[in-house]
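A single protein chain has been removed from this complex, and every other one stays in its place.
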Amino acid sequence: MDGNRRDFLKLAGLTAVGAAGVSSIKATDAQASTADSHAEPSAEGVRLAMVIDLRKFSKDDALIGRCVEACHREHNVPDWADDPKNEVKWIWSEDFETAFHSQEFHFIREDLKGKPTLLLCNHCDNPPCTRVCPTQATWKRDADGIVMMDWHRCIGCRYCVVACPYGSRSFNWKDPRPAIDNITIDYPTRMRGVVEKCTFCEERLARGLQPACVEVCENDEIVFGDVNDPNSRVRQVLTERMAIRRKAGLGTQPEVYYIIDDPRTLQETAPAAVVEVSEGGDHA
Amino acid sequence: MLEKALTGNRTYWTWIFFLLAIIGAGAACWFWQFTTGLTITGLSRDVVWGLYIAQFTFLVGVAASAVMVVLPYYLHNYKAFGKMTILGEFLAIAAVIMCMLFIFVDMGRPDRIFNVFLHPTPHSMMFWDTVALGGYLCLNILISRVSLSCERRGEAPPKWIKPIIILSIPWAVSIHTVTAFLYSGLAARPFWMTAILAPRFLASAFAAGPALLILLALIVRKLTKFDPGKEAIQKLAEIVTYAMLLNVFFVAMELFTALYSDIPEHVLHFQFLFMGLEGNHFLAPWMWLSVVLAVVALVILVNPVTRRAETTLVVGCMAVFGSLWIDKGLGMVIAGFIPSPLGKVTHYSPTAPELTISLAIYAIGILIVTGLYKIALEVRGQMKTQ
Partner (left out) sequence: MYDAGKIIVGIVVFVVLATSPLWFNAITPENPEAPELKLPTNGSTECVEATEYMREEHMDLLNLWRDEVVRTGQRDYVSSSNGKVFDMSLSRTCMDCHSNKAEFCDACHTYLAVSPYCWDCHVEPKGAN
């Protein structure tokens, strides 16, 4: 063989690396990112939001349990009650003081003291979790503002869990299937090694349904809709009542609001008749 | 040149097989983790990053520290470091590989690792960390290979390697800066969201890394005919001293801001670290040990008499490395999660499989250092003849 064998091998190796590099650049170019994961808080387009009316929940309200149950059953969320290290939850309740613990309540109105408060992903308008995801497995949808999950792409690095200021995200430390009784066939489970959270029931919204937790409410305990629509119920409620958001000072623009008015305001006249615009459908 | 790592005496091969045994145990544990899930670690919903990521964070610092020999030698012609640069570059290679392994074993779906390259995400610091570490590994492999093979042929290195070596200097700084950026831009974690995190990381890197390099150079000198020279060791010791002083100063700055402002979300993490919270004080003994080691280290290193005497210098370097390993490899990462964003305190301690996997990755790094140093010494004809 003429020439230097070592030089030949070097050339062959470099060619292979070069070819791999070029083809991978082509692959990434072709992959148009469908995700806009750092959307500015938007006054345009649909922005889905949820208002949880704390006046309408009593301290031992079974409705809380039914909301959690409806969501977790519909979405095959595993129940690791007997193995809490692996806990996965999309929606749950904490004491009011814990839910808003950065307020450092020392004295608090009696009805709010220890009141169970529903917590879930806030689908922030300026989400820190989507900003850190290295693969865009989580991103904020332009069309409706939902912070979405792609369980096919998630590499399980848990950076989004770290970045979420609200503790809304859970990781599958092991295969969830054994911990799911009564699988809902219509909705996938997740696999071990991916992060999951509430997705505002985007699959139900696509079928014109309300989110599962909203549906079990019979008295507008949870109101859901497009907060950018001036005629929507959510918007009306927010302009009439006093609502707060968790850790709002961080600039995340959470879209889950909590009405903290005194329950006695429930006896006031109902808000003026609202044009019933469809809030739940047409979001696919 | 790689074949030079495959020949050796009885001691050499005993050492290699000892490392391989540890690696084998770790591999077995990792296969269990891969099939069962990260549930076999001590991690939980609130403490999602633990020993693996903490080790990664610490080792990025060790990797960056090669710059502390490269910069004086190549940028300022400090000839005394001439024999040390290859050791620093080889240590950097081993450290970066360990970093990548720690990330890999921490992933929930390591089979999807290529997604990071298929879907590049410039707004994610983790993407840039991957780019930075990968680039740094390539740089160091290229630089060390070129300089060593030229040394072997008795030639001067080619001109084009010089700008690449100069590039590795800011690149080294950037790998640890971007790793700090993983933490310091998170509104959710006030314990980490501090501008001084990147400077603190760099200062501790430039103390711990050169301290390790001194220890490695002295070990090699004991086992072979290699001698880095008294001046090189002393200069490195001075670098370690100043870097450690700077690091301790930065930690003091952190403590002041947190404790004087008395803001709970800042205070509570330090309180957890040093005193415990709600009965959970599993890190407190470690943190106080870190403090003691830091004091011991500075007492030895600041005093020129004890810094120049090699027996005390060795103790000082071990104290620096130990103190900073605890600070970065245990304290800093885990305390970011306790208390949680909802104020809850969760216990975390690594499980036996988690420790075995971590130990195995360290064994891989040590194996790489052993092999690469053996190659360098064979090339220089400085192995002891038996």
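A few notes on this one:
Chains: A and B, in written order; residue numbering restarts at 1 for each.
Throughout what follows, contacts are C-beta pairs under 8 Å (C-beta built on N, C-alpha and C of every residue); 3 or more make two chains touch, one makes a residue touch a chain.
None of the values given here were measured: they were computed from a predicted structure.
Within the whole complex, touches from the chain that is not shown fall on A. From the options A:D7, A:E44, A:D82 or A:D186, the residue with contact to the unseen chain in the full assembly is A:D186. When the full complex is taken into account, the listed residue touching the unshown chain is A:D150, out of A:D150, A:D220 or A:E240. Although one chain is not drawn, its touching partners on subunit A can still be listed: residues 1, 34-35, 76, 141, 143, 148, 150-152, 175, 183-191, 202, 206, 283-284.
We adopt the following convention: only the chains that are shown with their structure count from here on.
By the touch criterion given at the top, residues 36-39, 43-46, 48-49, 103, 106-110, 112-113, 115-121, 123-127, 130, 182, 186-189, 264-265, 336, 340-344 of subunit B touch subunit A in their complex. Across the interface of their complex, subunit B is touched by residues 24, 27-28, 31, 33, 37-38, 84-88, 94, 98-99, 101-102, 104, 128, 131-137, 153-159, 161-167, 170-175, 191-195, 247, 250-252 of subunit A.
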